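Missing here: one protein chain of the complex. Every other protein chain is in place.
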Amino acid sequence: MAAEWSSDVWPDWCPGCGNFGILSALKLALSELRINKREFVIVSGIGCSGKIAHFVRTNGVHTLHGRAIPFASGIKVANPELKVVVHGGDGDLLGIGMGHFIALGRRNIDILVVIHNNGVYGLTKGQASPTLGKGVKTKGLAFPNITEPVNPILLGMMSGYTFLARGYAYSVEHLKDLLKAGLNHKGAGVLEVIQPCPTWNNVTTTEWVSNNTFYLKDWKPLVEKKEDLAQKMKEVLSMEYGDKRALGIILEDNTREVYQERVTKLNEIYDKYPPSKQKIESNGRILPISFEKTFEKYLI
Amino acid sequence: MAAEWSSDVWPDWCPGCGNFGILSALKLALSELRINKREFVIVSGIGCSGKIAHFVRTNGVHTLHGRAIPFASGIKVANPELKVVVHGGDGDLLGIGMGHFIALGRRNIDILVVIHNNGVYGLTKGQASPTLGKGVKTKGLAFPNITEPVNPILLGMMSGYTFLARGYAYSVEHLKDLLKAGLNHKGAGVLEVIQPCPTWNNVTTTEWVSNNTFYLKDWKPLVEKKEDLAQKMKEVLSMEYGDKRALGIILEDNTREVYQERVTKLNEIYDKYPPSKQKIESNGRILPISFEKTFEKYLI
Amino acid sequence: MDLNIIIGGPQGGGVETAGMLLIRATATAGLQVFGVREYHSNIKGKHSYFHIRTSNKPINSIKHPADILGGLDPETLATHFSELRKGGVVVYDEAIESKSLTRSPSIDPAKAKRLRSALTEKGIKDTVEGLREYLKGEGVSVYAIPFSKIISNVLKGTNIQIERTMNTAITSAILSILGMKKDIVYDAISSLFAGKAGIIEVNRKVADAVYEELSTAEKFQVESAKGEDDKKGHEEVGKRLLLAGNDAVAIGKILGGLRFQTYYPITPAADESLVIEEIAKIFDNEGRIIGSPIVVQTEDEISAVGMAIGGVLTGVRSATSTSGPGFSLMVEGLGWAGINEVPLVITYYQRGGPSTGLPTRHSQSDLLFSIFAGHGEFARIVIASGDHREAMEDAVKCFNYAEIFQVPVIHLLDKGLANSVTTVPVPSIDIPIVRGKIVDGGEEYKRFKLTEDRISPRAFLGRTIQWYTGDEHNEYGNICEDPVVREEMYRKRMEKRRMILEELPDWDKARFYGPEKYDDLLLTWGTTKGAVVDALPELNATGERVSVLQVRLMEPFPADYVSEFIAGSRRVVSIEANYTGQLAWLIERYCKINVDGKVLKYNGRTISEDEVLNGYRRIKEGETSVVLTGGE
Partner (left out) sequence: MDLNIIIGGPQGGGVETAGMLLIRATATAGLQVFGVREYHSNIKGKHSYFHIRTSNKPINSIKHPADILGGLDPETLATHFSELRKGGVVVYDEAIESKSLTRSPSIDPAKAKRLRSALTEKGIKDTVEGLREYLKGEGVSVYAIPFSKIISNVLKGTNIQIERTMNTAITSAILSILGMKKDIVYDAISSLFAGKAGIIEVNRKVADAVYEELSTAEKFQVESAKGEDDKKGHEEVGKRLLLAGNDAVAIGKILGGLRFQTYYPITPAADESLVIEEIAKIFDNEGRIIGSPIVVQTEDEISAVGMAIGGVLTGVRSATSTSGPGFSLMVEGLGWAGINEVPLVITYYQRGGPSTGLPTRHSQSDLLFSIFAGHGEFARIVIASGDHREAMEDAVKCFNYAEIFQVPVIHLLDKGLANSVTTVPVPSIDIPIVRGKIVDGGEEYKRFKLTEDRISPRAFLGRTIQWYTGDEHNEYGNICEDPVVREEMYRKRMEKRRMILEELPDWDKARFYGPEKYDDLLLTWGTTKGAVVDALPELNATGERVSVLQVRLMEPFPADYVSEFIAGSRRVVSIEANYTGQLAWLIERYCKINVDGKVLKYNGRTISEDEVLNGYRRIKEGETSVVLTGGE
């Protein structure tokens, strides 16, 4: 039951906000995946979107503007048994947090990044976000936007993310499936969610969405072999430069090692004893460490 | 004569450092372009590479680690008559400065970004930079690198840069031509320079370069019409996913408006009177501003 | 005449317009007005309100108890009824009478619990009706007006929702009860909705209907603004600017020659940049464009400070504007400006911290941070403005001082000022613009030439060849690690602190208010000044002689000047909106005294005049540290 995933906190989004759709889809996905609430962590940024961490009955770490990815990475690397999802705004993840967004792809840490793409900085009153089209003038702008938008799917692809998908906030069932797929995927994933912001974004409206998106049907997102990756990427590029934005799983690649595997390769202890499982004291004293064996080169 | 472009400061790079090649090529390019020294500004980041700002006889703004792009953008927007080039390391521009790197592409400000790509953090003793291959172990690393590299050309392409090129530090003549093309291009450009670091990078050596790069010959980098962009991008993607890295101009697109043009469209004054040309006082007093006309909505 | 009105409702539900209508109307009537806005970090739904004070004497604060409370929803009534004075007035829509006061889903659970126990204690039933009964017993006039009905009559045939004009209805009712002429309401509507003829018409009709409904109701007259003469007062006062603190700074910056502003959106700073962007063109009296600032929204605050520095290097007066979280990210850039002697201006609006804290709430807790931010040591100026007029003038001065001393300047403001609305006289155009030592450069230019007076002549990029670096450097601006050069350059930069103290006029160091001879000296800074100075007449009516010293130059700290005033006092009390008493902390450090009493507030709300009176009284009674807790 998705209801048990609701926290006691009232979601203070505007009536009609796309975030409600994302919240519903997330709770459904968590419920259907039978996720253990204690071992799940929502790490979010600052913005309307970031508040989602408070609205779900599971661990919520509502971090700093743009910094959800570093926090989430630290949590996941220190305790790989936790399941970690990042939620953030387009401003948060692709503006101030862009450096971290790229870095996570390069590491391929097992974290799903859900981008609430509403084209604006909602919580600070509707300034242009990095995904807002050039020449577009939404309600909060004094003049039309003069900056070109980024495409998070393509940037994610170029950065090494191994799962790429796009959903729509009001297509809750579809979005739920994307969330499930993304959470099941082992590796860093980007799930871009087109999220209407009725308060500020009078351009990327529901109508715009129905005219400018399509659902993927016969598309094969899976990269079967390492060698196929480049070809798949080209296809994605073609598709993303088409007239309409695709909704669905765009790419999934299980051929690349996840960060945890990379660490384990260098340090086999990590797999069984990640930091979170290591004892660090013995009866309130430091461990009985051998100086000769551990700090040999410093001994004289 | 390139010699007149030398400052009095001794370049304190290691013997054999690729930065010497870049410095030579730059001085040659400036000399051949007959650039006005007073109106040229080198804005650089922190790293071995960033010191280049001190070695050329022109304006040098040696900024903060990763921040050359914001400084350069402010300089160029406030005074569009200056010619501005950014020099920085791969760590500087693609690690700590990645957010700015992407943002500059989106703005298409008329600045050429020269990335000194040596695969390492030279000045801090050889840690892995964002371009170092996964699994590679250079001299300064305790273990092989576990992070996937980024490709600055592809990221630049995805971010809206309208000039993309790659050179090699020791191919001084070729690099000089790339610099000239990049400096002549109107808009944001990326020039990635493969720069050997004999001190720390014992992997991406001269030998590696000769085995893993090729010079572009019949390649047509120019995007003739807006509609051709997507196709060109796909070709670039194919090429970049090929076995070897291309050296030469990879993409040039003059169909997209430069930032200065975008501003002028909204504010026609900008073209003739950018901030740097506006008088702000009259006889040591504030200008004779009309409150009625300027601040009308506040008057009661 | 001194009147306090609270009008509240769900954020995004018209509260802001309601408040601005009241402010416009009272200002147009020639009154002084000061309005404080409180709102959650939320776009729609949470409780938000405007506390508006209007008076015929100059004011820069609000005061309790309130005379009038207008509620757009039950939560507003429940939240604020206890702030009303006996004999006050409550106005709301009859249609909400059966609703619970505390059970809306949007109310904060802790607050709801607190309110419910207060209601129980007072024996009030948890409905608007219950409250009405109670208030009547307390001598409050309750105007439960059938606004919904009135509005739906007016709106018949349109598809406008009733809620959309509820604010106009309630404010019209309040203005009507105050005995204001409908003209004034019309004017307020017209100027607020300027350019939207349809909306103006509808709102005027709503005002008509409400005035009609209340034509026979009891009035509550405002002295200087009654009957036919409503607008005369205004003409007597002369042309004024009606603006929020953000606007004041924006206008000041433009007057001061700002031509390049960078920012990353953040409350409560972003409005300032939007205003500058919207002003876009500066006209002279002949209608000629004589300037046009460029505003760039950056990808983050790190970029904002970097771009602004870039702008300054080209000779353009450039600034960036932010609040705590953004400033935290600008620290690195500030240090670069410090070592490179860059006349950069950072406009810093304090809000509730730490971290994201209370993003839309007031605080004065970043004083010490603004002084010590940055690794290493370098000279900077930190100036804190106390009211809208100062903020506007200081915006000009910050540029002057930055360029004269070639140091970064932090213009320190706070949310209380940023979001409060008042009138200021149209500033005299006769403000100096001083650009310091500027040269054209030339062949052997040395940006960091060691001179007698420590200021190196500054040439702009484009006029010469020069170098800058964040590393220690020689006179040319090239990296230099030589120990002797290091020392010289270090001293050059640091000795500016003394120069600044020597050269700044006293007027910019601190300002004194009250009787020349005094027993007690109240020390304050920033927007808290308004309440403290407003309280002076009443403070001096208690028998003691009380004066106020508002410190403005926070770094370098004007210890000698401040000490002069302290020397003449028997007791020293600081009043400020933080936990530590950061001004007191500095004064204890620099003036080597003990501050006898601290009146502090850190619940995120501004300090009101009555709280100053109350805080001072408690200090007089022997407390050494008083924590004020007013506001919702």
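Assorted remarks:
Letters A, B and C name the chains as they come in the text, with residue numbers starting at 1 for each one.
The rule is simple: a contact is a pair of C-beta atoms (placed from the backbone, for glycine too) under 8 Å apart; a residue touches a chain by one contact, two chains touch by 3 or more.
Since we're looking at a predicted model, the values are computed, not measured.
Note that the absent chain touches A, B, C when the full complex is taken as a whole. Of C:N56, C:S82, C:N603 or C:S625, it is C:N603 that touches the chain left out of the display. Among A:P15, A:G74, A:G135 or A:G242, only A:G74 touches the chain left out of the display. Note on the undisplayed chain: of the listed residues C:G88, C:G252, C:G470 or C:P558, the one touching it is C:G470.
Residues touching the missing chain, restricted to chain C, are 40-41, 46, 108-111, 114, 302, 323-325, 327-329, 331-332, 335-336, 338-340, 350, 352-361, 363, 365-366, 368-369, 371-378, 469-472, 474, 479-487, 490-491, 494, 578-580, 585, 588-589, 592, 594, 602-605, 627, 629, 631-632 (touch as defined at the top). Listed by residue number, the positions of chain B touching the unshown chain are 8, 10, 12-15, 46, 48, 64-66, 91, 95-96, 98, 121-125, 127-128, 130, 142-143, 199. Residues 7, 9, 37-39, 41, 43, 46, 51, 53-54, 57-64, 67, 69-79, 81-82, 99-100, 102-103, 263, 267, 269-270, 273-276, 278-281, 284-291, 293-295, 297-300 are the ones on chain A that touch the missing chain.
What we mean here is this: only the chains that are shown with their structure count from here on.
Contact counts per chain pair peak at B-C. Centre-to-centre separation between chain A and chain C, using Cα means, comes to 37 Å.
The distance from the centre of chain B to the centre of chain C, with each centre set as the mean of the Cα atoms, comes to 41 Å.
Put simply, the C-alpha centre of chain A and that of chain B have 30 angstrom between them. Across the assembly, chain B contributes 99, 102-103, 263 as residues in contact with two or more other chains. Looking at chain C, one finds that residues 280, 299-300 touch two or more other chains.
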